[in-house]
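Quick notes on the structure that follows.
Note that this complex is displayed minus one protein chain, with the remaining chains in position.
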Amino acid sequence: MMDSEQYNMGDIDIAWCPGCGDFGILKVLKEALAELDIAPQNLVIVSGIGQAAKIPHYLKCNFFNGLHGRALPAATAIKTANPALTVIAESGDGDMYGEGGNHFIHTIRRNPNIANFVHNNMVYGLTKGQASPTSQKGFVTPVQVAGVILEPFNPLAVAIALDASFVARAFIGDKEQTKELMKKAIVHKGYALLDIFQPCVSFNKINTNKWFKENTYYIDEKHDPANRNAAFKLACESVKLPLGVFYINKSKKPFEECITAYESYDQPLYKRQPDKIKLQELINSF
Amino acid sequence: MMDSEQYNMGDIDIAWCPGCGDFGILKVLKEALAELDIAPQNLVIVSGIGQAAKIPHYLKCNFFNGLHGRALPAATAIKTANPALTVIAESGDGDMYGEGGNHFIHTIRRNPNIANFVHNNMVYGLTKGQASPTSQKGFVTPVQVAGVILEPFNPLAVAIALDASFVARAFIGDKEQTKELMKKAIVHKGYALLDIFQPCVSFNKINTNKWFKENTYYIDEKHDPANRNAAFKLACESVKLPLGVFYINKSKKPFEECITAYESYDQPLYKRQPDKIKLQELINSF
Amino acid sequence: MNATDQNDFSIVLCGQAGQGIQTVETLLMKIFKASGLNIFATKEYMSRVRGGLNSTQIRVSSEPVRAFVNRTDLLVALDKGAIEHLSKRIGDKTVILIDEKSVPDKADKLVKIPLSELANQAGGKIYANSVAVGIITGLFDIDQQLIEKQLSSFFSKKDEDVVNKNTIALKSGYEFGKSLVESNKIEIPALKSSDLSGDIVINGAQAVSIGAIACGCNFISAYPMSPSTGVLVFLSKNSKEFGIVAEQAEDEIAAINMAIGAWYAGARAMVTTSGGGFALMTEGVSLAGMLETPIVVHLAQRPGPATGLPTRTEQADLELALYAGHGEFPRIIFAPGTLRQAFELTAAAFNLADKYQIPVIILTDQYLIDSNYNIPRLNIEDIKIERFITESKADYERYEPTKDGISPRAIPGFGKGLVAVDSDEHNTEGHITEDLDLRVKMVDKRLAKLKAIKNEVVAGELWPGDKYKNLVVCWGSTYPIVKEALTFLSRDDTAMLHLAQVYPLHEDIKQLLQKAEKVTIIESNATGQLAKLIKLSTGFEIENKILKYSGLSFSVEEVTDALGNWLKEKE
Partner (left out) sequence: MNATDQNDFSIVLCGQAGQGIQTVETLLMKIFKASGLNIFATKEYMSRVRGGLNSTQIRVSSEPVRAFVNRTDLLVALDKGAIEHLSKRIGDKTVILIDEKSVPDKADKLVKIPLSELANQAGGKIYANSVAVGIITGLFDIDQQLIEKQLSSFFSKKDEDVVNKNTIALKSGYEFGKSLVESNKIEIPALKSSDLSGDIVINGAQAVSIGAIACGCNFISAYPMSPSTGVLVFLSKNSKEFGIVAEQAEDEIAAINMAIGAWYAGARAMVTTSGGGFALMTEGVSLAGMLETPIVVHLAQRPGPATGLPTRTEQADLELALYAGHGEFPRIIFAPGTLRQAFELTAAAFNLADKYQIPVIILTDQYLIDSNYNIPRLNIEDIKIERFITESKADYERYEPTKDGISPRAIPGFGKGLVAVDSDEHNTEGHITEDLDLRVKMVDKRLAKLKAIKNEVVAGELWPGDKYKNLVVCWGSTYPIVKEALTFLSRDDTAMLHLAQVYPLHEDIKQLLQKAEKVTIIESNATGQLAKLIKLSTGFEIENKILKYSGLSFSVEEVTDALGNWLKEKE
C-alpha cells in the first residue's frame, strides 16, 4: 500500500467552496488509489468541465481535462491506446448525464475497463445553480423558476437497463464506504459506474448533507448484485435512495480485450509500427 | 374515420428497396392516421436522416426532415410552439438511438405529447450496412468485420428506466397489431415510444422477416403496463423478444401542460404578441 | 490625501467570489443613479463560485460614462489579496480602503476602515456589504432618505429583521464614510448631479433580452454557458409574464434544433450560447441555411480555444460565426457596441431572420454582457415587430421560386396547405431531389437573398464626424472605450469607425477607409479577425492593429496610449 500523501499537490489553491462535498471525494480518491497501489504515473484521470471536473488539478496524476461532457470517449480511447494505464473518467452530473448523455449510454455498451465517478450534486455548480439532469422535481433555480418539471435522470436504472458491468452509488458523507466503492469500481474489469452523492453547499439548499443522510440507506447484504431485476427495482426506489453496489455482470469482457487490434499485437499503440512487408503486399494486391 | 387515401402522394418514386419493411410501416401509418381522423394539415412528421427518415416524403403531411439524429428536439419544439398539432418523430434506430441518443433520453424525461416511431432494422441502411446501436452481437458488417462486440442498445429497458410515459414494440410483419400500437402511441398523452422491428432486406441478412417472426411473441394480456418492474423484466428478455405495450405511466402530465408559458396564455406561439404595457413597465423598473 | 479634479470617480470593489460584491455593486448603482449621478459598472471575475479574487469597477460621474478605465480612484479591498490582484490598476493617487483587521504586511497609503467591526455590530459578517455601501455613500454625502428607500426596495422580499440589520450596518458605515471626508482623509470630487429619473440602468444581458422580448421572441432554448446564461435566465424569469417558452436543453445541439423547430411552427425563437456551445451548433446553423428557417443566435464571446477562460472577455469568434456550417448560405452578423445597440439589434435580428429566413447572429462578449450603465429608458414603441408568415393555400409550396430568393413562409396548422422542409436538397415542394439542375437553382435561390440583405446593412458609425485624416476602426463592445479615448485625445483629425454589423459589411466602408490617410483597428483578439474580413470584403488592408487578448477588456487608458503612439508615428 502506498502513502496517499504521494498524490498531494502541496500548497495549492483549490477552487471549490468551503464545505463542498468535492473535498471529501478528493481525499477519499487519494486514499483509494494509495490502497490500490496505483502509481500517479500509471493513472490517467479524464474529466470534463464543471466544479467536479477540476478534480485532477488537485492530485498528482496524469490527466486529460477535456471538454464539457466528453470525458468518456477520451477515457475509452486512452485505455484502448494503452491498456496498462488505470483510467478514471470523473466529472459532474451535468457533464456526464447532460451534455455527455450519449457517451454515457454508449460507453456502457462499449464496456472499456475504466471507472466512471460522477459527482452527483443534483445541480450545475460551476455555472451557478441551474438544474442538472438529476435535479429533483420542483427544484427552483434561476432558470427553472417554477421548479424543475422534468423527470430526474436515473443513472443507475439506465446503466442497469444497458446491462452495465458494474453499477454502484455512494454518498460522500460516508467516506469509508465511498472509498470501498471506489476501490471496487477501479478493480472491476470493465466499465464501472459509481454515482457519488455530493452536497453542493452553494447552490443546492435542498439536497444537503443532512438530506442525503436522511434519504439514503445501504443496500442489504442479501442483495445479489448479479440479479438484474432486483438491481433495477432498487435503482427505481425513490422514497429512500439505496447506496452500495447495485449490479455486477461478471460475464462481460472489457472492450480492449475484444477488439481485433489486440489480437495479434499486444504492445500499446505508441510502441507500434506498421508491418511494412504486409503493407507493401497489400498495396501490390490492388 | 377518414380515408387513408388522402395521405397518398400519387405516383412517386420511393427510394426504398423492394421488399423493405418500411413500405409496410408507411401503409400502416396512413391507416392509423386515417382511423384517428388526423388531417394532413394538422399533422407534422419530424424525421432525421436515413432510409426510415425518408418516410414523410411518401405521405401527404406537414413535415420537418431535419438532421441525422435530431428529430426529437425539433419535434418537442414544434409541439410546444403549437400544441394543437399532432407531432410524430420518426426515424431509424441509428438516428434515434445512435447519433440522437442524448435527445432520446432527455426527451423521455421532458415528456412532450409526441409519438416516437423508430424503424428498428438493427442496421444502418442508408449508409450501407454498418452496425447500428441495436445490432446484435456478432453481426458482421464492412466496419464490424469481426462482428459486433458492443452490447445492443435496449431502447425499451432504457425508456422504462427513465420512467417513460408509454413504451411499446411492434413488428411490421404484423400490420394489424402495428397499426393498433401506432394508434395507441399517438393518442397517448405524453411521450410515446414505439420501437418497430423492420426487416432490412438489403443489409441485414440475419434479422430477417422470418427471424423476427420466429424470435418475437406478444406480451400476455395479463401483463399490467402500470407495473414498471414487470415491464423492465419483459424488456430485458432476449431469447424471444416481446411485442406489445410494455409500460404506461398514466400519472404524467405532458411537457406543454407543465410549462409556465402556457399558464396565462393559451394561443400557440405564432399568434402571440408581447404585452407591450407589461414590457414597458419591466423596462422602467430597471 | 489628494482630491481628484476630474468629474468622474472610479471605485473598485475587490474581494472573493461569494463575498457578495454583486450586492454592493447593485445597491451602489441604484443609489448613485437615484441621486442623479451617472454610473458605469463592469466586473472581472474568476471561474469559481467561492474564493479567488473578483472585482467590480463602478464609475460615478457628472456626465454619462460607459467605459472601463484603468484608473482606480478608490479601491475598497474586501480581501487582503485585492491589492496585489489589482496592482496594475492602483496608481499614486489611488485611495485604498481596507478592513483594519486584514491589512497586508507590506502596504502603504491605506485607509483602514472598521468593516468587520461595524458588520459584527450590526449582526454579523454578512452585513459587511451594507457597511461598505454605507461607507461609499457616506463619502459622497448622498441623501440618507434616498439611500434608505433604495435599500428597502432592494431587500423588499426579505424579512424585516434582515432589512433592519442592513439599515443599521449601512448607517454606521455611512457615518464612518462621512467622517473620512470630514477628517480630510479622503477627498471626493464634487460631482454635479442631474435628473436621471428618465434613465434606467441595465447590463448587456438585459439589453439583449429586452430587445428579444420586445421583438416578439417567445421561445428560447439554451444550455447554460458563461457568459451567455444571463439571457436564458432573464427570459426564464419572465416566461410566465410574457408567455415565453424557456427551456434548458440537454445540450447545445438540442437547443438549436429546438429553436429551428420552433420557428418552423411559427414561434420566434433564439438560442444563447458561447464559443464552445456555438461550435456544437455548427451543424444546426447549416440546417437553418438549408431549410431556410429563421434562427437567432446570441453568441457571447469569451476567450478560447476550448474551455479557455470561461468568465473573461474576447472577440475571437467572429470567424467562427462567419463560417460556421458546412455548405454555402447567407447570414447576418451583428456586433452591438452599446446597450442601446444590443437592444435594437437583437430586436432587428428577429425581423431580419424572419424576413430573409436565415441565421442572424448577435455577437456580444463578456465585457458587454456584464457592463451596466444608465441610459434613457428604452421605449418599446421604437421596435416594430415585422412578421413574414403567410397563411397557406391548398397548393402551397414552401420553396416557391421568387425573384429575390425569398419564398413566402407558411407554418403548419395555419392555412390549407402543407409545409414541408427538408435538410436534403429539395424541390419547390420541399421534397428530396437528386435533380442536379434543380440543385443549382436552389443554391442560387438561397444565395440570391444576399443581394437584398446588402441593401439594408447597418452603416458603420463615424464619430465624432466624417472629417478625418486618421481613422480608428473597431467593432462590438469596444465602442465606448474607443470613443472615450478619442475624447481624451481630442484630435480633430481623428475619427472612430464603429461597425455594429460585421457581416455583410456596408458597402461604404471601403470608401471610408480609403478616405483616411492612416487607419488602425482595435480588436480584442490575437489575429485581427475583423481586419481580415475587411480585407476580404473591400481589398483594403489595415496594417496597424491594436490587439489585446489577455481576457480583460481594453481600458480607456490603454486605447488612449496606443492611439497616441500610433498617431505620433510618422507624423
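Read from first to last, the chains carry the letters A, B and C; within each, the first residue is number 1.
Basically, contacts are C-beta pairs under 8 Å (C-beta built on N, C-alpha and C of every residue); 3 or more make two chains touch, one makes a residue touch a chain.
What you see is a predicted model; the values in this text were computed from it and never measured.
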item: Partner chains on view for the chain not depicted; value: A, B, C
item: Touch with the omitted chain, as defined above, among B:56, B:112 or B:133; value: B:133
item: Full-complex contact with the absent chain, from B:24, B:40, B:56 or B:69; value: B:69
item: Candidates C:25, C:99, C:199 or C:283 - the one touching the absent chain; value: C:283
item: Touch criterion as defined above, residue of A:85, A:145 or A:187 at the omitted chain; value: A:85
item: Subunit C residues touching the omitted chain (full complex); value: 46-47, 52, 253, 275-276, 278-280, 282-283, 285-287, 289-291, 303-310, 312, 314, 316-317, 319-320, 322-329, 422-425, 434, 436-437, 439-440, 443-444, 446-447, 525-527, 532, 535-536, 539, 541, 549-552
item: In subunit B, positions touching the absent partner; value: 13, 15-18, 49, 51, 67-69, 98-99, 101, 124-128, 130-131, 133, 142-146, 202-203
item: Contacts of subunit A with the absent chain, listed as residue ranges; value: 15, 40-42, 44, 46, 49, 54, 56-57, 60-67, 70, 72-78, 80-82, 84-85, 102-103, 105-106, 110, 259-265, 268-276, 278-280, 282-286
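One rule holds in what follows: only the chains that are shown with their structure count from here on.
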item: Approximate Å spacing (C-alpha centroids) for the pair subunit B, subunit C; value: 41
item: Distance from the mean Cα position of subunit C to that of subunit A, given in whole angstrom; value: 37
item: Averaged-CA centre spacing for the pair subunit B and subunit A, given as whole angstrom; value: 31
item: Subunit C: positions in contact with at least two other chains; value: 239-240, 246, 250-251
item: Of all residues in subunit A, the ones touching two or more other chains; value: 98-99, 101, 133, 145-146
